[in-house]
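These notes are about the structure you will find just below.
Apart from one protein chain that is not included, each protein chain of the complex appears where it belongs.
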Amino acid sequence: MDLMIYVLDTLVFMGIFALLSLSLNVEYGFTGLGNFGKVAFFMAGAYTYAITSSFGWPFYLCLILAGLVASVLGALVSLPALRLREDYLAIVTLSFGEILRIFVKAEQWLAGGVWGIAVPSAFANMDFTPRMQTWASVVLVWVILIAVFVFLYLLMNSPYGRVLRGIREDDVAVQVLGKSYVLYKVQALMVGSAIAGVAGGLFAQYIRFIDPYMFLPLVTFTVWVMLILGGPANPWGAVVGAVIVEFFNRGSRILKDHLALPFDPHNVQYALFGLLIIFLLLYRPHGLFREKPLKTGAEAEVAKWQSSS
Amino acid sequence: MAILVVNGISKSFGGLQVLNQASLEVAEGTITGLVGPNGSGKTTLLHTIFGLIKPDAGTVSFRNQLITGLKPHQIYEVGLAFSFQLPRLFFQLTVLDNLLLAARNHIGTSFASALFLRRRWRRQETELAQKAMQILELLGLVHLALHPAGELSGGQRKLLEIGRALMADPVMILLDEPAAGVNPVLGRRIYQKLYTLREQGLSFLIIEHKLDILLDFADYIYMMDAGRVVLSGTPKEVIENPVFYATYVGETQNAAFRS
Amino acid sequence: MGKKVLALITVLTFFATALVGCGQQTPADKQEQEEVVKIGSALSMSGLLGPMGVKMTDAVKLAVEEINAAGGINGKQVELFIEDDATDPAQCLNAVKKLVEVNGVQLLITGMSSGAASAIGPYLSERGVLAISPSATSPALTGQPWRDYFFRTAPSDEYQGKVMAQLALDRGLKRIVVFTMDNVYGVSLGQVAEAALKEGGAEILAFIKYDPAKMDYRTELTQIKSLNPDGVIHVGYNDDGVVVYQQALDLGLDTIQWIGCDGVYGTGLFKTEASATFMANAVIGTRPGAPEGEDAYENFVAAFRAKYNEDPEVFCDTVYDAVKLIALAANHAGSEDPAKVRDALLEVGQNYQGASGTITFDEGGDRLGGIYEIWEVVKEDGEFKFKRVDMITLN
Partner (left out) sequence: MFDIGQILVNSVVTSSLYLLAGTGLTLTYGLSRFPNFAYAEFITLGAFCGLFFLAKPDGVFFLALIVAFLVAGFVSASSYTLVFRPLVERKTSLIHLMVASIALGYVLRHSMGESWGWSAQAYQIMWPVYNIGNVRITGLWIILIATAVLTAVALHFFLTRTRAGKAIRAIASNPDLASVTGINRQKVVLLTWFFGAGLAGVAGVFRAADTRLFPMLGWDILLPIFAVTILGGIGSFYGLIIAALLLGLAENFGVVLLSGLGLSTEYRMAIAFLILIGVLIIRPKGLAR
């Protein structure tokens, strides 16, 4: 018994899901794209990592490839749907998630099909104790999380981020103001998918074995719960949402040991999450954290102007 | 010298012919008015020029360059700007951001430069902010610069919508009823500003129902009815033409002469 | 903002307390902990394997009860911790980690599916925690580097696949379709059978995989009908099996000989009359069986029936044996240390007479050979029943 390992394990999952939540934040929170197939890009990243690392390539290269492959898939999926209505994008991404899982399952030559595929740990050669191994994963995941967080913070507080937010509000108006919204939407989906792909790579690296049953639509739903709860278009919200939901997930397992309930709280949690989402959308659609105005330096000019006039 | 040439545009929705061989020209450095009763196809024509609607037939050229079939953002690139009749603002963004989003050739709007040319776009951002504040001062919205656009009143929204077109630094602006929904004094102030821009060489094509204001500022007027251009001339020629009255007979009670 | 952060902190603290609360024991707890042996069970209680897993968990409870009644392990009572892996290997790893790190369990019954076993294997080996899987049967698990702390009481499909093939060959079936569900169990059993059939000179007309979750197999069955085989090797579970048989009956496929496996053995198949009728008409099958005359199996069935008023289903016997073996090995070693229990398991796990027959582990923790039962379905007095036709011993 080593409680520390469990805490670290929780931290790893929090970090991975925070990445997913951030990636959805790029697409939905900032750009207003409803990606209901998040799990597909997570899965694409995980499998890319698994396959490339089986060639003996170093883990950072595999992670980059995981992001790239997911990102290309994101672009491909978006093309037929982006010029059309947003509900079509939702249906297409949702279906894509299901199809990709069938594909991986059916094509055994690719990555073991239903057998799944074992993934070497990134720290296999380092002679770590289990606790250190988990520590190493925590550091890896959270360093990447912080890097992605900073990257997105900078990107979203730039004229580029302003265009994305504009597209969320009214894509035709953005087009009239000279920016091709299709291009931006594809880019947003590519960035979002790349982050989800990296998260998938980290997941594969940490869990060391993946098979198609791990990538059910439930994952997508969980990520949406995290983002809506935390607050869309606020990077802190995305991370905090992931932390809370993962905490609840773990907590409900442990709660069961201490409370005698007629049902398994771990299984009921998804129904509860569903109710939570409905209540949030009805009474608090901006979640725990509100969107913050852009910080590009332009707002500083206003103060000067307002005080002088 | 015509800067914009619209030649024989037709468009029908379902069975309804909204535009029927509509043609007009805008001379460089002028304010050209587009008038006509409700439902005569003015707004549809303006949308078609800007690529928001695909015409069934006809061509549009701008500075001798064919722009029919181009997407709105490509038409923006050649130097046109557009302002909607009903404001389509970014309601959760600040008033300032609404203007800055319209800026032309902003380095930071592309993915790579947003990340790697930070210095450059931040400098540009400061300059653009000053320009935006000048426009806001003109529109009387300086005190609201950092408020979300969604908090503006109807009239203020309309002003911001026009402000965005000004922010775009275009060669020519298409405006759909700039004076609608704002008080007459402000309406005139807007037109005065447009007039000073005209002096600096900008061209305008403006749909307007408030004829009393338009006629004071316009260099040339086109009148549409039932999807075709029925009359054109200087403001003086147009109001003296009997067709003008004939077309507006049913409209006199309406917006045409409201002031 | 301040309120928000406060509320957030409150919620997190609540869960943090719940989490850490399990780690920090009061003195009374500590004393108690010394007096119990913790065994954890993480099988599928929901998801695709949920129906099987619930019954298996019942069998685990039964075994623990019996152990406690007989004095426990090394004089200590057994405390059972039950988790659900929701038929998701990632959840299984999550559940096992919780059992090990939070509850302090070191002896586990888990890895219900081969996927789950693969997911938890490396972790178990690193942490030196012992697990026995009652039902992971994939040959691919044999010889994995993490097998030092992982045993299984279900024999590898390597054996059963050969028995199924032999059964088909014995019946003179020459043109055969292999029809398996698309998961590790289905495909590996199907592939073993396919190879053995080819060796035996039969012709494989098609190898059709179906999605066990899909529950509509009419197209695949129509395809089988068009191929007009002598026999069908079918690998499925109860849930999809009942639909397959029902729809096969609709299509008139009961004129062909079907050969089933342990997955389609169970009263779950009699839930619809159509399925039961089809089985009586067309299906014979194999399953790991208890040797004739041994009463270990009968005693287990009787005890299970007495407690739950139901018949045990597939893998209930192997999971029961797994718990009993852990207790036996721990008693033998005189310690609950996983490393010692493991060594003891290899000693006591030689010709152990369990409910699922004679269990002998090889050095890799796999169950050797075994005895297989050939079964058929008969209708007696209006009731459908499984009936033993023959026993085959493999080594």
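Annotations for the structure displayed:
The letters A, B and C name the chains in turn, as written, and every chain counts its residues from 1.
Note that in this section contacts are C-beta pairs under 8 Å (C-beta built on N, C-alpha and C of every residue); 3 or more make two chains touch, one makes a residue touch a chain.
Quick caveat, the model's predicted, so the values are computed rather than measured.
Counting contacts over the entire complex, the absent chain touches A, C.
Of C:Q223, C:T267 or C:Q353, it is C:Q223 that touches the chain left out of the display.
If you put the hidden chain back, the residue from A:M4, A:L61, A:V150 or A:I278 that touches it is A:I278. Screening A:Y6, A:F30, A:F96 or A:F248 against the full complex identifies A:F96 as the residue touching the chain left out.
Across C:V36, C:A274 or C:L368, the single residue that touches the chain missing here is C:A274.
Between the chain not shown and the residues C:E65, C:E126, C:D148 or C:D211, the one that touches is C:D211. Touching residues on subunit C toward the chain that is not drawn are 46-47, 50-51, 54, 182, 206, 208-211, 213-216, 218-220, 222-223, 225-226, 239, 242-243, 246-247, 249-252, 271-275. For subunit A, the residues in touch with the chain missing from this view are 28, 32, 34, 36, 80-81, 84, 86-88, 90-92, 94-96, 98-99, 102-103, 105-106, 221, 224-225, 228, 263, 267-268, 270-271, 273-278, 281-282, 285.
Please note the rule applied: only the chains that are shown with their structure count from here on.
Farthest from subunit B, judged by the mean position of CA atoms in each chain, is C. Central chain by Cα centroid: A, whose mean Cα position is closest to the mean of all protein Cα atoms.
Taking the mean of the C-alpha atoms as each chain's centre, subunit A and subunit C sit 34 Å apart. Centre-to-centre spacing of subunit A and subunit B amounts to 41 Å, using the average Cα coordinate of each chain.
Taking each chain's centre as the average of its CA atoms, subunit B and subunit C sit 72 Å apart. Counting partners per residue, subunit A has no residue that reaches two or more other chains. Residues of subunit B in contact with at least two other chains: none. Looking at the complex, you find that subunit B touches subunit A at residues 50, 52, 71-73, 76-77, 82, 84, 88-94, 96-97, 100-104, 106-111, 114-115, 118, 121-122, 125-126, 128-130, 132-133, 137, 142-143, 145-146, 164, 168. If you check the complex, the residues on subunit C that touch subunit A are 4, 8, 11-12, 15, 18-23, 45-46, 81, 83-84, 86-90, 93-95, 97-98, 100-104, 106, 114-115, 118-119, 121-123, 126-127, 138, 140, 182-184, 186-188, 209, 211.
Interface residues of subunit A facing subunit C in the complex, by the touch rule stated above, are 1-7, 9-10, 102, 105-106, 108, 113-116, 118, 121, 130, 133, 207-211, 213-214, 216, 240, 243-244, 247-248, 250-251, 253-255, 257-258, 264, 266-267, 288-289.
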